[in-house]
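The complex appears here minus one protein chain, its other protein chains still in place.
We call the chains A, B and C, going by the order they appear; numbering starts again at 1 in every chain.
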Amino acid sequence: MFFASDNAGPAHPEVMQALMDANAGYAMPYGADVQMAEVTARIRDIFEAPEAAVFLVATGTAANALALATLCQPYQTVFCSPVAHINCDECNAPEFYTGGAKLTLVGDSHRMTPEALQTAIAGSSPSDVHVAQRGPVSITQVTECGGVYTLAELQALCRVAHDAGLPVHLDGARFTNALVALGCTPAEMSWRAGVNVVCFGGTKNGCPGVEAVIFFDPAHAREFELRRKRGAHLFSKHRYLSAQMLAYLTDDLWLRSARSANANAKRLADGLALKGAQFEHDPQANMIFARLTRAQHQAAHAAGARYYLNDGPLDTGHADTRLSARFVCDWSIQPQQIDAFLAAI
Amino acid sequence: MFFASDNAGPAHPEVMQALMDANAGYAMPYGADVQMAEVTARIRDIFEAPEAAVFLVATGTAANALALATLCQPYQTVFCSPVAHINCDECNAPEFYTGGAKLTLVGDSHRMTPEALQTAIAGSSPSDVHVAQRGPVSITQVTECGGVYTLAELQALCRVAHDAGLPVHLDGARFTNALVALGCTPAEMSWRAGVNVVCFGGTKNGCPGVEAVIFFDPAHAREFELRRKRGAHLFSKHRYLSAQMLAYLTDDLWLRSARSANANAKRLADGLALKGAQFEHDPQANMIFARLTRAQHQAAHAAGARYYLNDGPLDTGHADTRLSARFVCDWSIQPQQIDAFLAAI
Amino acid sequence: MFFASDNAGPAHPEVMQALMDANAGYAMPYGADVQMAEVTARIRDIFEAPEAAVFLVATGTAANALALATLCQPYQTVFCSPVAHINCDECNAPEFYTGGAKLTLVGDSHRMTPEALQTAIAGSSPSDVHVAQRGPVSITQVTECGGVYTLAELQALCRVAHDAGLPVHLDGARFTNALVALGCTPAEMSWRAGVNVVCFGGTKNGCPGVEAVIFFDPAHAREFELRRKRGAHLFSKHRYLSAQMLAYLTDDLWLRSARSANANAKRLADGLALKGAQFEHDPQANMIFARLTRAQHQAAHAAGARYYLNDGPLDTGHADTRLSARFVCDWSIQPQQIDAFLAAI
Partner (left out) sequence: MFFASDNAGPAHPEVMQALMDANAGYAMPYGADVQMAEVTARIRDIFEAPEAAVFLVATGTAANALALATLCQPYQTVFCSPVAHINCDECNAPEFYTGGAKLTLVGDSHRMTPEALQTAIAGSSPSDVHVAQRGPVSITQVTECGGVYTLAELQALCRVAHDAGLPVHLDGARFTNALVALGCTPAEMSWRAGVNVVCFGGTKNGCPGVEAVIFFDPAHAREFELRRKRGAHLFSKHRYLSAQMLAYLTDDLWLRSARSANANAKRLADGLALKGAQFEHDPQANMIFARLTRAQHQAAHAAGARYYLNDGPLDTGHADTRLSARFVCDWSIQPQQIDAFLAAI
């Protein structure tokens, strides 16, 4: 009954086995391993993007910060949601990697709208040398509040960006959870919608630590490579990154894992609804933000459940008071654990 | 017969097994895993430094750059050897992480001397606001040319630094190879000699990718932690770093691996001497820089040996011309491979 | 009838004469000129701060960015108003100089309140390594919308900052305009209220280009000095900065100039009120934000008046439609010009 984060679950046994298998003999370092060539081919195939440049790093923050630094000049600003990971959870990594660019927060919602984006962009004039210049638009899919942009929504956001001449970055730490929720293709959810670079997450969906950065325009490749090295994110024994990603993309493991996580989240959401929970956001992938009574939280806690409580305290106060919590289902959680949790509350 | 780099060898099976063992159930993310607590305790014990702050990162460049950034202000300069990894092989990572500090190259040798260090430090006056201010001294042990500083040499370098009020960083990517070469204790080769922060390598000595940064003064801990996060080097599934380092420090694996590498390098050096090789540097750990004839290189190459040739071309030219090469022995190389190589040339 | 900006007016003849007077013979460069010693003594005296460290730079952005960089670590955030000059008008200079710190926008008003500041500070937890850490609070006095914080308001803001352990920066590009509006002493409007560093403007109040940065705690002096040099803001022929500031502080020129500007702004505001103008903000110093009819703007324009129109277009549309404009009075404007302008509309 661990719902704290998909960062905390184990890696999938198939990924671990691939790590073991990769551990034979010598391999060329720094990305010249044979597995990396396979990873690139696989991702190009999956994304229907035969020219795409593909790079691996070990953390989602590295993927985001390096991708943005490649797209953004230090005198520009990145347009993002106020709750974006790049704004709230990366301790200024984007500012660091871009050399001091700014983040402009778009609207006041966790879900970016084309109108809010248009307004934010219009707020800075490219002819005015005093203001931060317009830089890339960053979209998070799945959002930090568990929502999934539809293809039409993604397209509309990208259109606003492109109309202003701005590139689009997709923070896809939970890319596959969104993909299976929408039931579309990776191409549709990325370059066909107008996305220029995708951070394609593996870590939250069953890998020990690997993210792919995918530039659909390979002109960015060399700069990214140099920034990755300069950022100390180029692995010498790179095969251990490649092996993770390769296993992740083999036999649909990425899709199987995300489907399982999403299905269990749905099972949990349905059960919570029956228990009277109030949802703060519509749960569309593998994260649920809901308000339960203090009594329910106390029962869950007593039964061993673990998750983040946004309100507090748990221990003292009226039993009927509702406290907000986040529940995340990772690939490894089982229906029995969902049911046990629901039974407990 | 792979002598290209200790970056290219496999990980030790005991480390890989530890990764598998760590992959059970949920674990607290971002360094709060139980293995990390053990790693810290183990390192404090090994270094006889009960207060030391210990952090793990995945690459040696990250360890160096983050450690230096914590010690160095952007208006200062780092004193290092002209051949230091931080100067030659990190694509400006130290300059990036320090926010634009400079590297001052000490002397013109791969081996820093107290006299050259003294001269370099004296070259910048702390009262002069126009010059880069004096910052940390960085020493590499094993040096990039395969040498090992004696304890007396380390102490003398640290004394020069401390007399000028400067802290000392030790790039210990091959710390253990130096340690077993000297036959001393980790404390003697670090804080007892005057070193303030050690980058303690695991990757080149049998781990997939892990380095420990050890501050003997824990006052630096919080800043390092924030810089690590901001640099995107804090792993969410941190247990996979901890498990590597823990296995590395278990049952003397770190020492066994380094002893094996050094012993095989000695076997190789002794054999090369018999074959008439000219040594460019005295091989003191697991790296050999030697000049063989073109004919010898051609024979080695034909037999399947792999290593970096610093001169060229291999194919055309007089058979007796000597070409310089680097041979590195990693933990996994076997005496039979050494012997086969020697037989081939 | 030039109300576009106090950046566009001439320098005061007394300042220009001082520049001429300073231009005799040789003078020690880089701030070692005799005039600078006098400037420091004068500012310490005026601010009743005998220990203060005083530095001169040529632009307000340099003063702000360097002062903030001295107070703020790159993994921290600066708390400021959404309309602060450091956020809107410096093209990421604070992000650049701090090495990639963030700006956290406090509330949604041009006037920072203690409550909004408290909320903003509470939004980031010092124990959370993932978020930008709390850094300095930056207050603008006169605000970008022409308001002046009372001493009680300043004290309350500083108290919130200090209670969280945060230092306070005052962007005083129009410090003297605020001072004469409040009728208080410089000490009361700075360190006695809790301000730690003041950027004390000269440029907008009659100097060609000079701003003083005043640290009440001299412990920051050396770092600021090095950052100023590294930022290329240390003048070799520094006497031409000193001479400006010295003349500015001689015979109350700074006070005379600000009083004149404020008095003319009041004359203008009173006149505008009679003409039916709607004020967007209460004009408290030398800036007025008011809505006039298109017909009034057209008449003013035809009469040769110059100022920024925030709405548009001027030429086409209903004559009665109100358009927002900013009117700034500099030290050099004369009552006759005010009256001529009022007559024109």
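One rule holds in what follows: a residue touches a chain if its C-beta (ideal position, glycine included) is under 8 Å from a C-beta of that chain, and two chains touch if they have at least 3 such contacts.
All values reported here derive from a predicted model rather than from experimental measurement.
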Neighbours of the unshown chain, displayed set only, are A, B, C
Contacting the left-out chain: of C:A232, C:L274 or C:A302, that is C:A232
The listed residue (B:M28, B:I46 or B:V131) that touches the chain absent from the view is B:V131
Of B:M1, B:A53 or B:L103, the residue that touches the missing chain is B:L103
Residue positions on chain B contacting the omitted chain are 74-77, 88-92, 95-96, 98-103, 105, 129-133
Per the touch rule stated above, chain A touches the missing chain via residues 30, 73-75, 99-100, 129-130, 133, 223, 225-227, 229-230, 234
Where chain C meets the chain that is not shown, the residues are 2, 4-5, 7-11, 13, 16, 19-20, 23-30, 57-62, 65-66, 90-93, 96-97, 203-204, 208-209, 226, 229-237, 240, 306
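Basically, only the chains that are shown with their structure count from here on.
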Ordered by label, the neighbours common to chain A and chain C are B
Overlaying chain A on chain B by their Cα positions calls for a rotation, in degrees to the nearest 5, of 180
Of all chain pairs, the one with the most contacts is A-B
Between the Cα centroids of chain A and chain C the separation in whole angstrom comes to 42
Chain centres from averaged Cα atoms put chain A and chain B apart, in whole Å, by 34
Shared-interface residues of chain B (touching two or more other chains) are 30, 226, 229-230, 234
